[in-house]
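So the structure is just underneath, and the comments pick up after that.
One protein chain omitted, others in place.
When the chains are written out, they are named A, B and C in that same order, and each has its own residue count from 1.
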Amino acid sequence: MKAAIIGATGYGGAELIRLLHQHKYVEEFTLHSSSQSGVAISESYPQLTNITNQSLQSINIEQISKNADVVFMATPSGISTEITPAFIENGVKVIDLSGDLRFKDPNVYEKWYKKTSAANEVLEKAVYGLTELNREKVKNASLIANPGCYPTATILGLYPLLKNIAVEANSVIIDAKSGVSGAGRKASLGTSYCEVNENFKIYKVNEHQHIPEIEVALKTANNQLGPIKFNTHLVPMTRGIMSTIYCQPLASVSEKLLRNLYQQYYENDRFVRVRKEGEYPATKEVYGSNFCDIGITFDERTGWITIVSVIDNLMKGAAGQAVQNLNVMHGIDEGTGLLGAPIFP
Amino acid sequence: MKAAIIGATGYGGAELIRLLHQHKYVEEFTLHSSSQSGVAISESYPQLTNITNQSLQSINIEQISKNADVVFMATPSGISTEITPAFIENGVKVIDLSGDLRFKDPNVYEKWYKKTSAANEVLEKAVYGLTELNREKVKNASLIANPGCYPTATILGLYPLLKNIAVEANSVIIDAKSGVSGAGRKASLGTSYCEVNENFKIYKVNEHQHIPEIEVALKTANNQLGPIKFNTHLVPMTRGIMSTIYCQPLASVSEKLLRNLYQQYYENDRFVRVRKEGEYPATKEVYGSNFCDIGITFDERTGWITIVSVIDNLMKGAAGQAVQNLNVMHGIDEGTGLLGAPIFP
Amino acid sequence: MKAAIIGATGYGGAELIRLLHQHKYVEEFTLHSSSQSGVAISESYPQLTNITNQSLQSINIEQISKNADVVFMATPSGISTEITPAFIENGVKVIDLSGDLRFKDPNVYEKWYKKTSAANEVLEKAVYGLTELNREKVKNASLIANPGCYPTATILGLYPLLKNIAVEANSVIIDAKSGVSGAGRKASLGTSYCEVNENFKIYKVNEHQHIPEIEVALKTANNQLGPIKFNTHLVPMTRGIMSTIYCQPLASVSEKLLRNLYQQYYENDRFVRVRKEGEYPATKEVYGSNFCDIGITFDERTGWITIVSVIDNLMKGAAGQAVQNLNVMHGIDEGTGLLGAPIFP
Partner (left out) sequence: MKAAIIGATGYGGAELIRLLHQHKYVEEFTLHSSSQSGVAISESYPQLTNITNQSLQSINIEQISKNADVVFMATPSGISTEITPAFIENGVKVIDLSGDLRFKDPNVYEKWYKKTSAANEVLEKAVYGLTELNREKVKNASLIANPGCYPTATILGLYPLLKNIAVEANSVIIDAKSGVSGAGRKASLGTSYCEVNENFKIYKVNEHQHIPEIEVALKTANNQLGPIKFNTHLVPMTRGIMSTIYCQPLASVSEKLLRNLYQQYYENDRFVRVRKEGEYPATKEVYGSNFCDIGITFDERTGWITIVSVIDNLMKGAAGQAVQNLNVMHGIDEGTGLLGAPIFP
């Protein structure tokens, strides 16, 4: 198949290039940028020298629609709202990595993103591409709203629990941590080296735009769920997300039961690895891979459950999951181009 | 006054040397080590070249007792239990940075530290040296149990709240993060560079030995408090601790009221800085200093309080607070030798 | 083909597992360790969970010889000297990643490694596996001495120059820098996080055991070459090597001529990327890949040449080049299993 990447100069775009380069069913992909049209991608990313020497093209919707079977939108929020409808009309499949199309209710988007929402008819078409939850819908989708990074780690970490175990509806607390690449490729003082290195910061306290995305998804597991407590921290590292999740079950549960529940739930999901008793994943253990690793325990002393869920934010949290959805949409093996082991150390 | 540092080759010991070197009332200090007696401290720590060229001495209790007015125990757990009683008998003041003497109930220590406790009579003498809470007792103490790093950040972050606001007794959740220096100076695979760098790990899930220390202190603020949920994470950085704390008040509180409460509580505590509305401290902002910085907010949407408390684990979390206690014990200005600004960047 | 990895628990071994896992002609590989026989590799390396769940086996030479077509020795120096001869006798091909078999002259090894050398007859059989230089010999080899990490970056950076341009024989200076993974996976104070982070150190000043390896190779390009000045530094990062090389040509050379010379020399070497004028490679630009990127310039002001050569020390500097040699030895495409793009950021 043929693909186009819109917004190829960001970190999400670069990761898509890395993945599509190795994808045996993608015979060709083109790169598009609103600002750097005509420039070789290897000018922005010298690591791509000799891997792909193509130049960035402008975002010409008609031309892209002629050549491409599928378009990846690796753009800041706001862009997809504007241009995705035209691709859909032209019969091109779209996988949108931005937050623009993740809500059915436009008000939610407008409240949390402070931007004009896409039209209802576009939102209706979009399938929320958390593959493990929505695989059947993804198969037939022409438009994927690829999940956010924090939501991917958090929802995968909580879903089996909320679906199967009665919990105190107001008890869910998610303390999330991310590497810096989640902020994208741009010059900004807050993500400059000297401000981040040897530092640990909290940001967007109780205000992160991923909050409603997580809540909407989790309520499909348990519609009694109250508002989640969710905070995000910046870790002095490039890649990786960990959600540390706290939750109070209404009754004591055995650790074994919990683990069985998760293992069964993800039995056919090769990218989710439920870790064994006493083992909790570290972010480096999924570095560069599409895995989501989950540790889970029940603390007898306090009666609370602790869940630890990690991903590589640029992979399962962005480009990796986008390719996973690409595979499912096209009826090819879900792991195509995604089966490399994590890089360690 | 004259001081002795037992365990001078660890990171806590080295930080004490840095502080005592600049302390205008400490005219002399000696360095002691069980393993490296006779070796110049600058062999272990070349940064001390020309600052102190003295050699490590053995731990001869009688000799130390003759020369020193005060002994700092910067030793692993277990050592202070053994040798502190002799110093006390000899009339030497002791500031113990280990966890050995922090509990009145020996069973608590034995359960969480899995070591034999010191005798009741020693434990009785020990004053828990969280200076801001126990300043009056510290003034007259001859034996200080210097608090742990996580407890310092956490207790200072929660105490004014629990003392003044009714909260859901079982709702306190503390998600704590630390730099690697908290693990001490030793060769171990788990703290080797390649295992920690570009990685974020959780450790001692629900099992950290600082849990009971925090609970005991917080119950003096609110004796209804249930068991805390407390987890610890390793951040790829050298220094710094952040406790992100979640807590549900029984009734809505205004952000302004909360802030006033904290500001009043710490009005006379120059090392606690309550940050203004909308500002949350990052660990680097207290780097190398004795400050504990606290941010606090009430989330209208969820009805929960979020508290962010940061310290430098080697300073306010260890050596800095030890010197603060030294000052209080000796009736000199509490800030002596501790007033340098944080190093940034 | 079938492979065995001896020393699978080190970082070089782990990187071989990552590569062989994706290698389409390696249908099976076994893992061997002298110390952890019986333990699942995923105990040591949780990132390998579900990728390979096999356990480590002991180093039984006869049994390995029956099953394996090729053995990778990812062992500390000294081991290969002992056990490689038996594999060779049994007709098994060996790719040795240690330094044991890189010299024809046993005295050189013994002087710099301070260990007993392998026998002359084994040394004679070993082909020095710097693939770009010795491809023809590698094709027919049964025993490969895989080059060291610093020598790979340095020799590839200097060879075309010394082969083609007359230089002041005593002018070659190599200032080399490495990430910490080059030190291997082990607990040691010198490579512990707090000692390395936010620090830059020089080590083995004028004494690194890679000095003679570089000299021997470079003298095949120019036998007038005097002793090199070579120093190594530890960079606070996990992967990557840079050699910054200074050299004085006997006569002025144009930058264009230099670049042409390098481009021609490496015309058929897909893993060497000669960068364009004014562009110098950074280590991250080859991270996780088998590339060696080279920048080169002539400084009119001083009349000296500067060469910058970077590799990923675990890839082109160890496991990657070992697989490259595996491919060449077996007459399959040299890039098999090695064509993934570098991970960035």
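Going forward, a residue touches a chain if its C-beta (ideal position, glycine included) is under 8 Å from a C-beta of that chain, and two chains touch if they have at least 3 such contacts.
These figures come from a predicted structure and were not determined experimentally.
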Determine which one of B:Lys104, B:Lys204, B:Arg270 or B:His330 touches the chain that has been left out.
-> B:Arg270
Contact partner of the left-out chain, one of C:Asn120, C:Asn206 or C:Asn260 | C:Asn206
Please pick, from C:Ile51, C:Val108, C:Ala217 or C:Met242, the residue that touches the omitted chain in the full complex.
-> C:Met242
Those residues of chain C that touch the unshown chain are 170, 173, 175, 177, 179, 194-195, 197-203, 205-206, 226-229, 231, 233, 235-240, 242, 244, 246, 248, 280, 282-284, 287, 295, 297, 299, 301-302, 304, 306, 308, 310, 345
Pick out the residues on chain B that sit against the missing chain.
-> 11, 14, 17-18, 21-22, 45-51, 181, 185, 197-198, 238-239, 270, 273, 275, 279, 281-282, 284-289, 293, 339-345
So which bits of chain A touch the chain we can't see?
-> 11, 180-181, 185-189, 191-198, 236-238
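Throughout what follows, only the chains that are shown with their structure count from here on.
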When chain B meets its copy chain C, do both sides use mostly the same residue numbers (more than half shared) or mostly different ones?
-> same
Chain with minimal offset from the mean of all protein Cα atoms = A
Could you grab the centroid distance between chain A and chain B? Build each centroid from C-alpha atoms only and quote it in angstrom.
-> 39
Chain B-chain C separation of Cα centroids, rounded to whole Å = 46
Touching two or more other chains - residues of chain B | 194-195, 197-198, 236-238
